[in-house]
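Left out: one protein chain. Kept in place: all the others.
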Amino acid sequence: MQRIINNPERVVEDMLKGFVKTHSDLVSETDNPRVFKYKNAPVKGKVGIVTGGGSGHKPAFIGYVGRNMVDAVAVGEVFSSPTAIAFYDAFREVDSGNGVACLYGNYSGDNMNVKMAIELADEDGIKVRTVVANDDVASAPKSEMGKRRGVAGEIFMWKVAGAKAAQGASLDEVITVAQKAIDCSRSVGIGLSSCTIPAVGKPNFLIAAGKMEVGIGHHGEPGIEVRDLGTADEMAKLMLDIILPDYPFTRGDDVVVLVSGLGATPVMELYILFDEVSDILAEEGIKIHRSYVGNYFTSLDMAGVTLTLMKLDDELRELMDCEADSVGLRQFGSDACG
Amino acid sequence: MQRIINNPERVVEDMLKGFVKTHSDLVSETDNPRVFKYKNAPVKGKVGIVTGGGSGHKPAFIGYVGRNMVDAVAVGEVFSSPTAIAFYDAFREVDSGNGVACLYGNYSGDNMNVKMAIELADEDGIKVRTVVANDDVASAPKSEMGKRRGVAGEIFMWKVAGAKAAQGASLDEVITVAQKAIDCSRSVGIGLSSCTIPAVGKPNFLIAAGKMEVGIGHHGEPGIEVRDLGTADEMAKLMLDIILPDYPFTRGDDVVVLVSGLGATPVMELYILFDEVSDILAEEGIKIHRSYVGNYFTSLDMAGVTLTLMKLDDELRELMDCEADSVGLRQFGSDACG
Amino acid sequence: MPVDEFKNSEGAILVFNLIKIIQNHKVVLSEIDGAIGDGDHGINMSKGFSACRDRLEGKDADLTLALKTLGRVLLMEIGGSMGPIYGSFFIEMSKVSGHETDINQKTFGHMLSAGLAGIQKISEAKVGDKTLLDALVPAVDAFLAADAQGKNFSEALSDMKTASARGKDATVDMISRIGRSSRLGERSRGTLDAGATSCDLILSSMADTITALL
Partner (left out) sequence: MPVDEFKNSEGAILVFNLIKIIQNHKVVLSEIDGAIGDGDHGINMSKGFSACRDRLEGKDADLTLALKTLGRVLLMEIGGSMGPIYGSFFIEMSKVSGHETDINQKTFGHMLSAGLAGIQKISEAKVGDKTLLDALVPAVDAFLAADAQGKNFSEALSDMKTASARGKDATVDMISRIGRSSRLGERSRGTLDAGATSCDLILSSMADTITALL
């Protein structure tokens, strides 16, 4: 393990300390050491946006806390759901009386802990509604959409919901648009190497040299197929062949595209992949409105990439173009949005 | 090589194609396929800021092109200087009659090619002045500062010079402040693994498991010392022990800090390192005005980290706080700056 | 023939014994998890159970309060999947023991059923998926069957122990379909499931403690 860590059992704590020191202009600690909030949260009159999940996905989840983005996150151990209390405390930190949208990822631990947290919040009279992301096409067949996991499409869900909330929308409106964002999103990943949980100290699984795993999950959940390592162009085609027919995205559609590295893949390579994605979409008559290429949702030190497309309508387009200020997603916008 | 590439000899071209497609709102192609400019360059009345260098350092160099940042870059092959013509064309693309500040890194190829480019620009009557970054403390002793290489400190140099130019400063003023920025900056790197140039296909060198190389350069130039892999805290101390006395940074100083990953190190680990850097600086009575943690200046798929400190005075502080919009460095500012 | 029940007010020992058994098996549980999981099951469990000990310290808890404390600590403070799963189990059990002065065989049967139902409410795992349910479900069934057959409390507990151990052992031959190890597919066969192992430890310890209390 060629890692920059101290006690492998305390990587989450140590990382969080460094994170809040670096980004104290944006993110604040709370009484719960596993809950962090946008420094201005609760924002008066605004629906609160909460997410959370296991650690090891930098900049997710804490990196999406900010202006016009997520208001608070619950932070779990590496690859392990946060506690119910953390979700509950996050709800309390951001509720300004307008309710809380909890937008998260469909992992069994998260599902259970969020459910418990909502029961607690109910007792306090905090209104919480959820959207459970399920953009990972490879994680279950289309007939079992409800079983699919949430991956990088969550970023679009947060962006859109964060912008909507900033515009003063009601909880129901925020939930509706977040659900629409994830319903219009499809993702797939390709893994080129395993990853190592620091406290475990050995790779979680193995991808042989010269092979790649198509459809791999964000914690190394098994993919659809292990095959010979292809070129970037082949990978782009493979991924689009999985994503495009599933939604389906068709000629004339307007999309946002997100190519995210899984942690150890140089960003240079993500651009090489994106180039072909963009060419194929052009051939298919699908227009890219905006694209994001970089390490947006990682899996520790895994090598590989995920591709996410979201189909836009006028509302989603406007919300995606809004200004946003978070560590993971920062963009200037014609419209300040808030 | 678990890489996402097509033809290994064409990774730079392929990456550039993807980059300009992703960031066409910010960066434009030019007639020279190895020169890219800020879409609004040349900005009327503004000194042009140019940099350039070999590829493989994403987001450097092209990622620092943007508003209040660099106006054009010359792009070389992986780890190899751009051509003289590329630098020359970059000068021509950004000169609005107010001259060009060429701010680059002190690698022998770059030095030679920039020199040639300036001779060509002279013939065209384009005024070019240079600042050659030499922030890498480990690359030569203090008595031979002129031999030191430029590394991540270049980002501060570009940020400061870009902001100064945006404020309407003259070429001499821009050069003076860029020189000040680099004079006030000190960097050092630690390598935890080698890196592989795609066209070569095998690691450039070797760092044994359980070892780390202190003072490694951005292309794997040999460091000061190979030693047993330490904890994040030990690395932070080692790096500060090299940087602090060299400038020297002392009690009461105000600094900006940059912790950059080298490409394959998860960002989580950079925050762990930063946490200790921040603690040590607090003990030393050195105040962090602002900090950057992430993959700002990489070396292909090398694992490891660089640490950079820049001492601030009022001018540098104001310029560092200015708004900036580039792929690699994007920040909101109280002052729009331009 | 002894009274076939024990006092709620004297039942906290059951939880204290659970804490001890988990702490004592921390390393082995992690080792089992390490074979096909991420090797932290012992750490996770021990963290939660130990936190409960701190919480009960100095309190004169009855069985209900002890179970409720254990459940809440796991549920609230452990996270992951184990927190809510074991958390729900103990909380639901404590809801049934509630204000009962004496815990007899019927009550305990209801407690087990409620605990299991609590898990099933939040987990999609089924028997055969190589999880703790492979120990828990047959164990609860065995207890209830023994009761229906007219066996006494300690006989039913003994049947429960046997079924739990057999269920746990059966996970060796299963392919994991839930959680981290499901990633391994066929390769997950051949080792015990960590959760089933901890569940068997818990059930067996409960049986022993109660038998001693009767």
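Going by the order they are written in, the chains are A, B and C; count residues from 1 in each one.
Here, a residue touches a chain if its C-beta (ideal position, glycine included) is under 8 Å from a C-beta of that chain, and two chains touch if they have at least 3 such contacts.
None of the values given here were measured: they were computed from a predicted structure.
A.B. asks: Taking the complete complex into account, tell me which visible chains touch the one left out.
C.D. replies: B
A.B. asks: I'm checking contacts with the chain that's been left out. Which of B:26, B:86 or B:212 qualifies?
C.D. replies: Checking each option in B:26, B:86 or B:212, the one touching the absent chain turns out to be B:86.
A.B. asks: Touching the absent chain in the whole complex: find that residue among B:93, B:135, B:221 or B:269.
C.D. replies: B:221
A.B. asks: So one chain is hidden, and I want to know which residue out of B:30, B:176 or B:204 touches that hidden chain in the complete assembly.
C.D. replies: Considering all chains, including the one not shown, the answer is B:204.
A.B. asks: Please identify, in ascending order, the residues of chain B that touch the omitted chain?
C.D. replies: Touch set of chain B with respect to the missing chain: 9, 76-77, 79-86, 108-109, 111-113, 115-116, 197, 199-200, 204-205, 219-222.
Just so we're on the same page, only the chains that are shown with their structure count from here on.
A.B. asks: Please list the single chain whose C-alpha centre lies closest to the global protein C-alpha centre.
C.D. replies: A
A.B. asks: Just give me the whole-number Å value for how far the CA centre of chain A lies from that of chain C.
C.D. replies: From the centre of chain A to the centre of chain C is 34 Å.
A.B. asks: So what's the Cα centroid distance for chain A and chain B, whole Å?
C.D. replies: Chain centres of chain A and chain B, defined by C-alpha means, are spaced 29 Å apart.
A.B. asks: Multi-chain contacts in chain A: which residues touch at least two other chains?
C.D. replies: none
A.B. asks: Which residue numbers or ranges of chain C touch two or more of the other chains?
C.D. replies: Within chain C, no residue contacts more than one other chain.
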